[in-house]
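Before we start, here is the structure in question, set down as structure tokens.
Shown here: the complex without one of its protein chains, the others still in place.
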Amino acid sequence: MTLLSVKNLRVNLRTDAGRLRAVRGVDISVERGQTLCLVGESGCGKSMAALAMLGLLPPSAEWSADEMKLDGVSLLNAGQSTLSNIRGNRVSMIFQEPMTALNPTFTIRDQLCGVYRRHKGGNRAQARERAIYLLERVGISNARNRLDQYPHELSGGLRQRVLIAMALMCEPELIICDEPTTALDVTTQAQILVLLAELREELGMGMIFITHDLGVVSRIGDHINVMYAGRVVESGTRDAVLGCASHPYTQGLLRSVPRPGVNGLQSRLGTIPGTVPSFYQADPLCPFRGRCERKLPICASQAPPVRSGAGHHSALCHNTEISSIAGNSA
Amino acid sequence: MSDIPLSGQTEAEHLRTLRKKARRRAVLAHRGLIFGLTVVLLVAFVAVFAPLLAPYDPFAQNLSLRLAPPFWHDTASPEHLLGTDQLGRDYLSRLIYGARISMGIGFGAILISGLIGCTLGLLAGYFGGKVDAVISTIITVRLSMPIILIALAVVAVAGASLKIVIAVIGLLLWDQFAVVTRTATLQVRSLEYIRSAQAIGCSLSHILIREILPNIRAPVIVVATVELAHAILLEAALSFLGLGVQAPLPSWGLMLSEAKTFMFFSPWIITLPGVCLFILTLAINLLGDGLRDVTARGK
Amino acid sequence: MTMSKPLLRAKGLVQSYRVKSGLLSGARELHALKGIDLTINRGEIVGLVGESGCGKSTLARILLGLEQPVSGTVEVDGVPVTQADKRARARRIQPVFQDPYGSLNPSMIIRDIIALPLKVHQICPADERMRRVARLADQVGLPARLLDAVPGELSGGQRQRVAIARALIIEPELLICDEPTSALDVSVQAQILNLLMDLRRDTGVAMLFISHDLAVVEYMTDRMFVMYLGQIVETGPTADVFSAPGHHYTMALQQSVFSPDDDAGLPTTRLKGNPPSPLDPPTGCAFHPRCEAATGTCREISPELVDLRKGGLCACHFPLGVDSGNTPLTRSDPHALRESG
Partner (left out) sequence: MLEFTLKRLGLGVLVILIISVITFILSHVAIDPALGLSGDSATAEDIEAIRQRYGFDRPLMLQYFDYMGRLLQGDLGQSYLSGRPVSELLAERFPDTALLAVLSIGFAMIVAIPLGVIAALKPNTLVDRAALFIAVCGQAIPNFWAGLLLILLFGIYLQWLPISGSTSFVHFIMPAIALGSYAMPALMRLVRAGMVEVLRSDYIRTARAMGVRRRTILFKYGLRNAILPVISLIAVQFGFMLGGSIVIESIFAINGIGYLAWQSMSRADMPVIQAIVLIISMIYVVLTLAADLLNSLMDPRIRINR
């Protein structure tokens, strides 16, 4: 059974300038042991979608969805207390900024054990054993002594490891990582990615990995949703999306990344002309039509269809052929 | 030579007009801000045109008509809308002239304290290090001294006159300006546009006045309103204690002090100046809160 | 391209900060730069790679004259520059900073921001100034209608174009770009990188391109330096460094570049542990606690930069691609030192 299944998720933010449509009908589905990457540039709605799934949206936000099921059980009408029992227990989340994500006035032990005892009960010793085990597992040496330290005594990389340990305290079925390596140094980033992939394997969790970095996606993703202006414009397995990108936006993104062995004197980077469209107007047409090189007259009059190919590979576009090879998809 | 047509302009312009509209709406919808602004402008108008607006000479005594009650009493004197005081002077006229004293002292004092405080705060925030240590110590010293007592002592030594009261209040109320300017400057100082200006070779005065000051004006204006209200209340308190504005000048605080002996029989005589003080300071505070809300929203 | 006299030469730059931790324990020294030598030739783009805290931004600020090094000199055209000729230096070296949201004064309009250097250096009359601003705005791809906007109305990429225009308007010979694209989305980053390449072709301005992203440095630069904890650990022509890195740290950085390929697996990390604190640097080679090839020598002796291949230097006792057995390669070998000194 699908671990998490969300259909037609919409999130609006009330702002001074009107209603900002951050997420405009997104479908998400994650299986156990699988990593789904939500990838897109800033403002595409990827973080808002994740926060909505956990009931963590800011007060100015409103959301709706046709379906939201965790392990087959609908969460659409779940109250805050139900969600609170799920969060940190069955579904955990890791955020981007390790420097501010831990409470500065409590020790690592307080924060780790607090989560465990909140959901699993048990006594102090059990919680402590679990905390030490996990701290060691996420690569923190000297875990016993670290327990009594405060967050400001640790470096950014270590704090992110503590946050990962905290998210794993109750062995969640699903872990949502919102740009967990963006604030870290590149060499630390590689270490954290490997760690997260290993842990997912070990615990059989589902993982939603949110990032703007296509390179990171290529290393950790099984399935990829490319988001643009609040919608998923292309979806498919990693091999399909990165190898046979079908949507003009995905293709443009891939062309704009500097590749190894290429110097600017020899070739220019591909660019996507124009800027993101308004977030304030409801617009059923293709959000990318203003910047698209392959736009057709029909793009300005009809909503784009979902073109599907083999193995769940699909793109939201009038002018594309899904050409991925069926054999490659999972 | 650019290969990138920036077609998104309509979006930016659209947002800009939307934000402007939203801000105008926010200002108009902010009842506190509108109320505060109206009252402050009204009192300022009254203060400026006091000689034209006052029905009587505020100093003219009429001993035969002392403590006449205001219009809502049965025994009110028809000539004096708000009655007369213990010396038979027209209360409305005295209250109108009192606005002059309050506004004059308030604005005079915050001009002085704003200048001192902003200069100290800018220097401390921009240079940091030893300059900051020295200025922070000065601020701490100032905060440690009880304002009213020091003001009273200085007035007691130097004698009470309008100028002295303005100077004393101005020289005492700069601390919040300094604290807020310092903090704001510290935040702005590390931003890259300041470093760019330094790398361009801009002079120190250009950096302080053109690059930093305009970008910290919002918090400074908010402090200015708070301190304006503070200065007006402080003047009233000094005058109430008999060591501020001297009789026969009609300061609201002094009027309260003179009237308190008669408040048991004529309660309105302490009500009226108090209400004036209350409404003016309330309006200034609401104006400041409103400005804070509206500027914070823009960010 | 290469001329006898480099445009900029930094020699033995040392910078340290006193980090106050308290009255009694006294201030600790944070060694941000430990003797940096660096040259930039005319029209050349030189890359500087390193992770946070390695001192690359400190170096940028010293080259810009925004802070004074403890020791070492900066020469422009063979002439040492001092604090006194700040304005002269400003005309020749200009910065482009990282944060597009912090690098423009929010209360000035774009036109005045770009014109400011002309005004400060009193280069031309006001009407000529505006013509130059318009010309440059066109050159960096900034629509003319944006010139009367304030920074708050511009997108990140547009702001970075403004910052580049401001830096270029007094026609400097060297741009110091400190992570100019790391706060931007990839598609915008591509626009800005293309723009910088075009400007280099059209104006011949030299650049020091500072970044933590090795892929961007490979794309942009002719020559590059790799920094680790205040020291240069490897340098050489970019193509050579990439094809055959000598330092284990360069190798690790290279492995941390993820290009979006469909057949890439999980990254291979050979690094151990976490980055050390600059306040408490390791002994010997600063990289030894994380290096898989570290030996006792690495723990004790700090390696010096030695010639590894033609035009490339590397500070490592056991560099990659050189089979030296168990004998440390560098001159800092105690025996070698004894012989030479």
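Each chain carries a letter (A, B and C) given by its place in the written order, and its residues are counted from 1.
What we mean here is this: a residue touches a chain if its C-beta (ideal position, glycine included) is under 8 Å from a C-beta of that chain, and two chains touch if they have at least 3 such contacts.
Keep in mind the model is a prediction, meaning the values are calculated, not measured.
Only one of A:Asn12, A:Asn89 or A:Thr237 touches the chain withheld from this view, namely A:Asn89. When the whole complex is considered, the residue among B:Leu82, B:Val168, B:Leu213 or B:Ala237 that touches the unshown chain is B:Ala237. Residue positions on chain A in contact with the hidden chain: 54, 56, 80, 84-89, 92-93, 95, 97, 100-107, 114-115, 118-119, 150, 152-153, 163, 166-167, 169, in rising order.
Within the complete assembly, residues 32, 137, 140-141, 143-150, 152-154, 156-158, 229, 233, 236-237, 240-243, 253, 256, 260, 263-264, 267, 270-271, 274, 277-279, 281-282, 285-286, 289 of chain B touch the chain that is not shown.
As a convention for this text, only the chains that are shown with their structure count from here on.
The touch graph of these protein chains is complete, with an edge between every pair of chains. Between chain B and chain C the centroid-to-centroid distance comes to 50 Å (mean Cα coordinates, whole Å). Shared interface positions of chain C, i.e. residues touching 2 or more other chains, are given as 155, 191, 194. In chain B, the residues touching two or more other chains are 3-4, 6, 8, 15. Remark: chain A residues 16-18, 271, 273-278, 280, 290-291 touch chain B in the complex.
By the touch criterion given at the top, residues 3-8, 11, 14-15, 18-19, 22-23, 26, 297 of chain B touch chain A in their complex.
Only residues 51-52, 155, 185-187, 189-191, 193-194, 197, 212-216, 218-220, 238-239, 242, 252-253, 255-267, 269, 271, 273-275, 277 of chain C touch chain A when the two sit together in their complex.
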